[in-house]
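The following block contains the structure, expressed as structure tokens.
Showing just some of the chains, left in place.
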């Protein structure tokens, strides 16, 4: 990174000057940050790499991600939300997820474009609603706006003949004690089954990819690199979160196919980033706390999935939202942890530096590229 | 309206004097306002016309509406809730809906009367609970007390042999991609199927009627007239809300039978009234915002219905409550919208007049009959 770092820093500096001078560039920068914020990274380069990762796997989903981020950000602009929040991409990430989420679970149709546009617009309204509702506890909305909006719009499709679900939507009748195939393997079956190194690696990287519904280990790898550009600590927690979620699911005997395809991992990735130095000051205790959060998130993923199995609907990132809210809400109640005030959330590195006094950054937003 | 207006105004003036002098008339006035508040109309004439509309369709449901409003209002009185709130009918409307809702979905039995009485009493407790819980955000409880109370009491009936559901309760196994019959038609089949003018008109008016579970276009028509007595703006939004909800359901391919019988409309009617000048100052932007709210409410109705389909239970007005809460909670976060403080909510007309300074009304409660 250090060798490439100099060249990258020069490029970023040039981009920053362009953004200040050119409104079109500012719009692009805002939308890229919106994409980056899907994993809490207020950084246009991270957002760009996220898009690269999505397009590598599926240009169609990439276009829906762009539609989502554009409509949700434009909605915030038209409703005159706080310009600083818009500029930091906080009205973009739920739109990205709503766009991809609806396009993954519903077959393409021109009507789907309008459906996604409505969903992305509503995700911005729900974002502002939750931000306001949670302000008294100084708590983040996380991806709850995406979950609420997309859940209602997905559940609805059984009632609507003009929108058809993809085969990913499949109601399942639960059966107590039914055996679970625990051997790691891909679907359709290919490669050796079991806890081989390729299978484990596929699970870990696809776990990162599935945060944006990308069933692709390379995409997941690009996502992790994209986070690394903005924060080493967050990238490390994302990686460890995916591993620990996989191990938790394996220890409990989760479906090997689901584990292989990263379905047990993506919520753990998000919980690990959120609790790992971002909303709680990074210490040894908070790191262990974050790991317990990842374990519980993995169980909660199975729990939400079962709850929705009679209608065959996905848990989305609800397990992450629920666990992270519950783990952050204690706030000052646990004196072993130090919550980061919402106005000072940037990267784990900057928060620690600001606190230890070695570096005094701006209170809002990171200084992209300067952190690590 | 203007010709009849003079005579009506004199009648209302006489009634107002009677109410001040006679405690029995005051009780009746309070109960009628409770009925009117089902659609946010703090007006005894509106409440009276609502009752007329219900009795035209079903005297049985009319009696249960009376039982509900009486018990819920009496409970508030016995528990010594704020007399002004009681007087404005705010402890009556959830009782009305609980009474009709339980009587529509459960077969008649003497036990049902006791069951409704308990439900109506509890709806008042839940109303006070939510009013207190939401006070910090200056948010209304809407019909959430009815939804919470009635959901729990309806879900329960599978466990109770002494209460039998009507055929309206029917569990459905969801099936992805199953075809939906989209042609508008009545059940049992009669008249021409399809988007004919009579069918569209039936859908729009019954959409208003279904706010109180009345599957009857004439009842819906009377309801709209009843709203018109108190506020032209609210009546217009109710009408447009029902039309837009119908069109949304048709565009997405909803069940033609459900659309014909107004099931896609009633939540949209309520959302349209709430967001259309009542809790948000009426402007062009807030009107568009209200219409987006109606569209999302319609989708949310399908979403809640599917979520409850394994146990065959109705969505009630949960789609309206969820959407309206989410659309109101942003409050000052969206500077393009002007939220009306809860203490100043009356009719869209009075709120605008108070704000533009042409008319200075009392801060609490409408002046019935003077508005339009």
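We call the chains A and B, going by the order they appear; numbering starts again at 1 in every chain.
We adopt the following convention: contacts are C-beta pairs under 8 Å (C-beta built on N, C-alpha and C of every residue); 3 or more make two chains touch, one makes a residue touch a chain.
What you are looking at is a predicted structure, and each value in this text was computed from that prediction instead of being measured.
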item	value
Oligomeric copy total, full assembly; chains in place: 2	3
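In the analysis below, only the chains that are shown with their structure count from here on.
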item	value
Centroid distance [mean C-alpha coordinates] between chain B and chain A, Å	38
Contact footprint of chain B on chain A as seen in their complex	78-82, 111, 115, 118, 121-122, 125-126, 128-133, 136, 148, 151-165, 167, 169-171, 310-312
Residues of chain B defined as touching chain A within the complex	136-137, 173-182, 251-255, 258, 285, 289, 292, 295-296, 299-307, 309-310, 322, 325-331, 333-337
